[in-house]
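Excluded from the complex is one protein chain; the other protein chains are retained at their positions.
A and B are the chain letters, set down in written order, and residue numbers restart from 1 in every chain.
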Amino acid sequence: MLVIIDYGLGNLRSVFKKFKELDVTSIISSDIKVIQAADKFVLPGVGHFKYGMENLKKLNIIDILNEKVITQKTPIFGICLGTQLFSKHSEEGDCEGLGWIDSEVVRFNVSDRIKYKVPHMGWNNISILNGNILNTNINEEENFYFVHSYHLICEDQSDIWMTTKYDYEFVSAISRDNIFGTQFHPEKSQDAGLQLLKNFVDL
Amino acid sequence: MKICKMGVWDELIPGIKFDENGKSNYANIQIKLMTDYPRGELGKNQWGKIVQRVNSVKKDKKYDCIVGISGGTDSSYLIYLLKKKYNLNPLAVNLDNGWNSEIAVNNILTMTKALDIDLETYVIDYEEIKDLMRCYMMASLPWIDAPTDLAIQSILYITALKEGVKYIFVGNDFRSEGKQPTEWTYCDQKQLYHLHKLYGKIKLKTFPLITLRKLFYYGYFKKIKLIPAFNFLDYQKKAAQDFLIKTFGWRYYGEHHHENLFTKFAIGHWQYNKFNIDKRKITYSAQVLSGEISREEALCKIKNPPYSDAELLKDIDYILNKLGFSKDEFEKIWASPNKSFRDYPSYYPFFEGAYRYIWPIVSKVVPVKPKIFYEFDERSLN
Partner (left out) sequence: MYRPRVIPVLLLRNSGLVKSVAFKDYRYIGDPINAVKIFNDKRADELVFLDITASKENRLISLEFVHKVGDEANMPFAVGGGIRNVKDIRSILENGAEKVVLNSVAYEKTDFIKAAADSFGSSTIVVCIDVKKNLFGNYKLVYKNASRKIEDNPIEFAQKMEEYGAGEIIIQSVDKDGTYQGYDLELIRKVAESVTLPVIGLGGAGDYKDFTKCIKSGLASAVAAGSLFVYHGPRRAVLISFPTKSELKNMFE
């Protein structure tokens, strides 16, 4: 069962709808039992890093997620804030993250604040740095939908799946074993995004 | 199952009769139409005269004629012919009933832009037409797209009057459409108002509907004529589609009328599955007689449903949502006994009784003999 983790942040319905379009049944939940039984996860999210971590803590699901993702190697796909939460720490709220990926979340540090408005909001393409099994039919010419003011910096270059240019190249997707995450929103990225989700579903 | 030797009309067609050679009365209707409007040289002459008259009555008006446009093959090809081959300056008119597909909208845009033709749209108040569509469904009638049909007719005349134009051209083509049995398609204003009184939830404040009297007035006194141009002009659907695609980047949408989702639902599911009506038996038979497809091909195509189960499953939630029906409500409506247009008041009894006598007058209003009159000749509707 594919579980979309509901920790109170993000447009879960959009993600759910996309899986429905792919003829995949998914369930939106924060129930420990449901998470326990899952064979795949999606961690979506839009909003403040600190609130995200607080909500996860309040729901008491961090332990079970650690068990499922790190120990049992259950595949997980992060979206936007979800991906950021995989990191060790974020500047937003000076807060510790889940620590699954050796990365830091920082605010965009652009050279021209009028030319490069923050949040980075709109369509942008990606460059694939490291191949992985989810790259099937993913085209570097395709645009994906971004909306974020913070981005990841990865300590370990091999964790970087894709980068994107907005004043400078930043990490737009990460992957490490069973952990995948994009800074952009595949559920809002029309056909290209749907393909990516399909690849995750087909794992 | 007995099937007409000249087409694919079968026993299930209302009022069908077969002669000793296996030819049906529906084949006779089609043959008569083809004889009266033979196209070819005679058709060209007849059309030439029409164009002459269009030019002579034009005077200082901006447009020569009005053309109904839907984004479908017939109307798209028609406006091309009118503008490019006959040098007319039509005003294209589209009715938006809230169900136009993106392909239809795009085709309309492509054609009017490429041909530099002015476009007028009439957007029906969606709440009103939704109410009417619901009325027809709750009345359990087969032809639930009636409100749109009646609105289109009204809008064409109203626009013609407003623009001071005397000629309305439509892309209806009996050679590819045939004559559908009246039981499957009949509708008129009297019945619409009655059904609305029975089941309507909101008041009809802006719905465009002209009365029969007004229609007669427009035709007889204002001399506005509605002419199906393909009665006279050579036209082959498949060739036209290929031409439009190659020349204008026009896009094909699937079956006849599938450019509008509600019409697709009305014909492909409501009529097909609830009433066991397959309109393709008529359209394919007409095409067999006019040589567009072979009888074998037609028989083969009819074996498959017009609206695949997979497609219907994808569309049905959207359709019910748009109509404001819950799944339960729809199931109830679906299960209710099928009715016919005869079960509700209409002008029909008058037409059926008087058509022979009124034809001399009607012919002044509608220059082309209505297909229903051909049907009256060949069969009784009891």
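Operating definition for what follows: contacts are C-beta pairs under 8 Å (C-beta built on N, C-alpha and C of every residue); 3 or more make two chains touch, one makes a residue touch a chain.
Because the structure is a prediction, the values reported are computed rather than measured.
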Touching residue (missing chain; options A:Met121, A:Ile153 or A:Leu203): A:Met121
Of B:Glu11, B:Asp36 or B:Glu127, the one touching the omitted chain in the full complex: B:Glu127
Residue among B:Tyr220, B:Tyr318 or B:Trp334 that touches the chain left out of view: B:Tyr318
From A:Ile27, A:Val46, A:Ile64 or A:Val106, residue that would touch the chain that is not displayed: A:Val46
Touching residues on chain A - with respect to the absent chain: 9, 11, 13-14, 17, 46-48, 113-115, 117-125, 143, 145, 147-149, 165-166, 185, 188, 190-191
Chain B, residues in touch with the chain not shown (by the definition above): 94, 96, 98-103, 105-106, 108-109, 112-113, 118-121, 123, 125-127, 318, 321-322
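Just so we're on the same page, only the chains that are shown with their structure count from here on.
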Rounded Å distance, chain A centre to chain B centre (Cα mean): 52
